[in-house]
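Structure record follows, encoded as structure tokens.
A protein chain is absent from this complex, but the other protein chains hold their places.
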Amino acid sequence: MPLSTDQQAEIDQARGEALTTRRAVAPALEEILYKAIPLLDHGFVRVIDYMGDDAAVVQAARVSYGRGTKKVSEDKGLINYLMRHRHTTPFEMCEIKYHVKLPIFVARQWIRHRTANVNEYSARYSILDNEFYMPKPEQLASQSANNRQGRDAVLTGKEAERVFDILKKDSELVYEHYMEMLNEGEAGTPLDPERSGLARELARMNLSLSFYTQWYWKTNLHNLMHFLSLRADAHAQYEIRVYADVMIDTMKRWTPICHDAFLEYRMGGAHLSKTGLAAIKRMIGGEKVDQKSSGLNPREWRELMNSLGIE
Amino acid sequence: MPLSTDQQAEIDQARGEALTTRRAVAPALEEILYKAIPLLDHGFVRVIDYMGDDAAVVQAARVSYGRGTKKVSEDKGLINYLMRHRHTTPFEMCEIKYHVKLPIFVARQWIRHRTANVNEYSARYSILDNEFYMPKPEQLASQSANNRQGRDAVLTGKEAERVFDILKKDSELVYEHYMEMLNEGEAGTPLDPERSGLARELARMNLSLSFYTQWYWKTNLHNLMHFLSLRADAHAQYEIRVYADVMIDTMKRWTPICHDAFLEYRMGGAHLSKTGLAAIKRMIGGEKVDQKSSGLNPREWRELMNSLGIE
Amino acid sequence: MPLSTDQQAEIDQARGEALTTRRAVAPALEEILYKAIPLLDHGFVRVIDYMGDDAAVVQAARVSYGRGTKKVSEDKGLINYLMRHRHTTPFEMCEIKYHVKLPIFVARQWIRHRTANVNEYSARYSILDNEFYMPKPEQLASQSANNRQGRDAVLTGKEAERVFDILKKDSELVYEHYMEMLNEGEAGTPLDPERSGLARELARMNLSLSFYTQWYWKTNLHNLMHFLSLRADAHAQYEIRVYADVMIDTMKRWTPICHDAFLEYRMGGAHLSKTGLAAIKRMIGGEKVDQKSSGLNPREWRELMNSLGIE
Partner (left out) sequence: MPLSTDQQAEIDQARGEALTTRRAVAPALEEILYKAIPLLDHGFVRVIDYMGDDAAVVQAARVSYGRGTKKVSEDKGLINYLMRHRHTTPFEMCEIKYHVKLPIFVARQWIRHRTANVNEYSARYSILDNEFYMPKPEQLASQSANNRQGRDAVLTGKEAERVFDILKKDSELVYEHYMEMLNEGEAGTPLDPERSGLARELARMNLSLSFYTQWYWKTNLHNLMHFLSLRADAHAQYEIRVYADVMIDTMKRWTPICHDAFLEYRMGGAHLSKTGLAAIKRMIGGEKVDQKSSGLNPREWRELMNSLGIE
């Protein structure tokens, strides 16, 4: 349950207001504006503002005086060209702002993308809610033996139970102690009127990385695509990937032509090395090439076959 | 005359369209949206898109679910506080996009502000118009004797005439030769059908820095204020200052509370040194302090007196 | 004890090597290069590389071919001028790289400074050490009643004991459970050879924000000063301030002239508002001004008096 009744009421009120503007409007994105799209057990993503649309990319590329767009097919052709040839600046002319609720360990990965604007809920100033992330059973993966960053088979039975038990009990415990140190009781009354509470900026350090935080996160379309290409990738941690996946959907509502170009040229494409290209050329020429003769090391060969969808 | 009939028609058409949005709207800015505000002899500034308003700053500071604003007085108090204490991130949540036409030598100063998105009209790809900057007589200043970056008294009489004459004739000449090298005649026909034109990317280098270029320039409110504080400053070159001044007006229409805070705490304020503060303390205590006894060097002393408006 | 024997040996070895270079060298910084300066209970700061010195700032300002420096007094005058007039780009020409060990809640504040390069120890890839921050008794402050971000009087007696007890026991507990979920025993052997361990990227979320992480952090002198001016400020949280204080010392060894200018014009200076300057002018003129007649609100008046060191 990511939202309280009050929060939902605030969102409904914001959604109720409609004003007139001369700016570009993305109707499909307006439909879901301010709405919280639930994620994981307590998280959400909300689009709370945006600037520009597909046409804004075209206008910027042409430095035009008016709408700058011609036929849809021409706009699409230009956007595809820009995407293919890494002319990134026109995509920077669109901007989007999200309100995101996410576990702290996810926030720590996310924040590494520096070219964005962020306002995070301050645990120095305010008290965090009692909400922490508990993985679903199908996400309770064991450590990969091959890949030190990866997950392997899912834990089951007693092992799974024990992990759930630890995660849940420890989170509850540290939160209870957090409130005790703060001397915070129900509805803002002190637990014990006789004593002072520990400073918030200190007490927070007892909370674990599974607790939820939230922030406003604003970026331009170019940087958004860079973020998505890394975080919707199969190598990204599941818990951040679900955010990226939902954000790709919001991008589709916002700039559908850019979205399609992004899937075609970035997400669905692959970067091949000089040696990889040479191996392909020989294969197309009818030569029988294997890892050894390709000049690639075993891992690179596997990655190349993977890119081509060849087993 | 900064705009052609076609350009004006495109702008009028864009202004004519009104759509409904759930986003925040800044009515006073909508009034002038897309309009070209003329500057210098051929330049302009046009606001062509924006995101957020004063309330968006408040929302971001509170990471709120709804509008996040309370009473206007509270919002104003919060914005003043943020401005005073350099809490800059909430101001990054508003974004604005300009279309600017400006002489190349001004563009070269402007571009040094890196935290912005830019799409410039490409002289590699297109042909620049025959428009160059000619200073007004009252701007034809002589080189300052004291300040190597500054201007002194205005040139007059024969000296002024000679400068005007040079600037005008040389600009006309290099443009004529630019078109000749391009082999470009009226309305896109070649001057001489028998010969090829020089590549645009080469021919452009014959143009002088007084020629106008144009770009889309997008930045957030925090970076805009940083730009304005440097470029609307008395030490900035006149030709960029006139742009900054007009942009401060657009900021007033967009985020009036931030605008007032900006004037009060940044443009109208001053940063004093440790020694400067100590000198002031003594003066307030009734002590007679002059440059020598202040511990400041003559230039610093002058700057301090200047900040305080004391002669 | 921030360093293991192995780590200390690695540092000693690095310090033992001396090579010849044509680059600028900062002798006082070389003295402490690679050394770990201990901080808090388990943290440290180590300077591990640098580029440039005071002269590099001068060279950049002059775009010179050689050393670019003249007399020390002239260099100092130029650096002071640059600092005073916010000519920030020459300071960007010096670069420094730190290795820092710090509690996660401090890292979360620190990372908000975006214009730096960071490589953090990955808890997705590796296992974190059993080291968590325990405040010293004199840092165990209560929540400020006036300032929601601040600290008040120090907790004592039973209250203090209880807080220590909670912080210590909870940290020990979550770490024990972290290792249990990972199925990690002594020296890399599994606790229980029969079961798989939970993926590292998941297990880490049971750790609390008091645990130490570490990173390489590299930035230029301009951005370093910006960081220091905010984080060595009295309003910064104590636990990050101690890092900033130590880094100011390293800056003194690196670029002593810039360091002095930084203290004089930034750390020791103050930014006054338009209304504040006007009030000061009246006071210097002999007028009796109090908060009401100053036009400042009570908080601003307090801040102004504070800046001037007047009670």
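Per-chain residue numbering starts at 1, and chain names A, B and C are given in the order in which the chains are listed.
Quick note on the criterion: a contact is a pair of C-beta atoms (placed from the backbone, for glycine too) under 8 Å apart; a residue touches a chain by one contact, two chains touch by 3 or more.
In this text the structure is predicted, and so the values were computed from the model without any measurement.
Asks: Which one touches the absent chain: B:L155, B:L228, B:V242 or B:C258?
Replies: Hidden-chain contact among the options goes to B:L155.
Asks: Consider the whole complex, including the chain that is not shown, and state which of C:E120, C:D152 or C:E176 touches that chain.
Replies: Final answer for the missing-chain contact: C:E120.
Asks: Of the listed residues B:D6, B:E74, B:E201 or B:E287, which contacts the missing chain in the full complex?
Replies: B:E201
Asks: Return the single residue from B:Y34, B:Y50 or B:Y133 that touches the missing chain.
Replies: Residue touching the absent chain, from the options given: B:Y133.
Asks: Touching the missing chain, which residues of subunit C?
Replies: 3, 6-7, 9-11, 13-15, 17-25, 30, 33-34, 49-52, 56, 59-61, 63-67, 89-90, 92-93, 95, 97, 99, 117-121, 214-216, 218, 220
Asks: Which subunit B residues touch the hidden chain?
Replies: 103-105, 108, 111-112, 114-115, 118, 122, 124-126, 133, 135, 139-144, 148-153, 155, 159, 162-163, 166-167, 170-171, 173-174, 177, 180-182, 195-202, 204-210, 237
Asks: What is the set of subunit A residues that contact the non-displayed chain in the whole complex?
Replies: Subunit A touches the missing chain through residues 84-86, 89, 112, 230, 235, 263-265, 267-278, 280-281, 283-284, 286, 300, 303, 307-310.
Heads up, the rule we're going with is that only the chains that are shown with their structure count from here on.
Asks: Given that subunit B and subunit C are copies of one sequence and touch, is their interface built from the same residue numbers on both sides (over half shared) or different ones?
Replies: same
Asks: Could you work out how far the Cα centre of subunit A sits from that of subunit C, in whole Å?
Replies: Taking the mean C-alpha position of each chain, the two centres sit 29 Å apart.
Asks: Once you find the CA centre of subunit B and the CA centre of subunit C, what distance in Å lies between them?
Replies: Comparing mean C-alpha positions, subunit C is 35 Å from subunit B.
Asks: Could you tell me which residues belong to subunit B and also touch two or more other chains?
Replies: Counting only residues that touch two or more other chains, subunit B contributes 89.
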